[in-house]
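Complex shown without one protein chain; remaining protein chains in place.
Here is chain A:
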């Protein structure tokens, strides 16, 4: 079932929408739908990330927008015009592929000049545009090299320059940083974000890396099972996941079953599996379900002694594992009758705690969220 009614997604006013997916469905075999009833607007100048595990439908959605797949049902509007039947070469969309897809038999400059020849730009005009595009990604000296002579990061930049050189209003990226090492990936994330803001391009970015999505995006659409589970800005997505999938997929989360008991002083009261009662933020619960999940992030759980914010949720459990992770310790605690709760405790506070011992933990009700499904 869809987590939210369809109209929640059309928060962008239609006159600002560059791209609009309207009830788009995609099936390869006529039985199973890879994309189920997709409604999504992308605003002009926005950096929108489609985030999800593999097989969630995010790449298929991107390919439909790029023109490489045709929707089985529904409509895709680009600048208000339906484009489902338009071949990719007539959409004027920049596309950066996962493996860069640079043309190995051409030099870097020829690669970047490639889209220009189809737009009637040749000679000196093309040369100037290529030089500017390469300059933008810091590769002005590499024009004569072959792609194979470049490092992964440089190839990535060439692909970027090639997708930007013809000044498309929309650029699509399919996990473009997946093959790079962590440091380079983080640097490229920032560079891509800068390029996008400074050029005012609309970008639709596909990734399965949630930290990448959080770093770069204006809005994130979390895909799972062919549907958008939640569409929100990174902060909202992180702090207020709307369902268990989003809570589990974005960052780390302790998600535990609980039963709704009632409301008290603006907070919801729930009973855990072992009978303990906890209080949680009273978020948009439909109220129809009594069986809920309580979700709380490991960094929001502290030691009970050091809990500063007045009356919180207090609970205790047995330490089953402890890991040193530099700036913090990671504790696995068996609580609420066998549930494993993970907590991140600053290293300085961890004294007298050992594996097998009992630990008293606390978390603020405001950090505890209730999820219906």
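Here is the rule we go by: a residue touches a chain if its C-beta (ideal position, glycine included) is under 8 Å from a C-beta of that chain, and two chains touch if they have at least 3 such contacts; residues count from 1.
The rule is short, and it goes like this: contacts and distances are computed from a predicted model.
Missing chain, UniProt protein name, picked from "Lactate utilization protein", "ABC transporter permease", "Protocatechuate 3,4-dioxygenase alpha subunit" or "Thiosulfohydrolase SoxB": "ABC transporter permease".
Among A:95, A:205, A:238 or A:260, only A:95 touches the chain left out of the display. When you scan A:105, A:182 or A:235 for touch with the missing chain, the hit is A:105. In the complete complex, the hidden chain is touched by one of A:28, A:68 or A:324, namely A:68.
Residue-level contact of chain A with the missing chain is found at 66-68, 87-89, 91-95, 97-99, 101-105, 114-115, 118-119, 162-163, 166.
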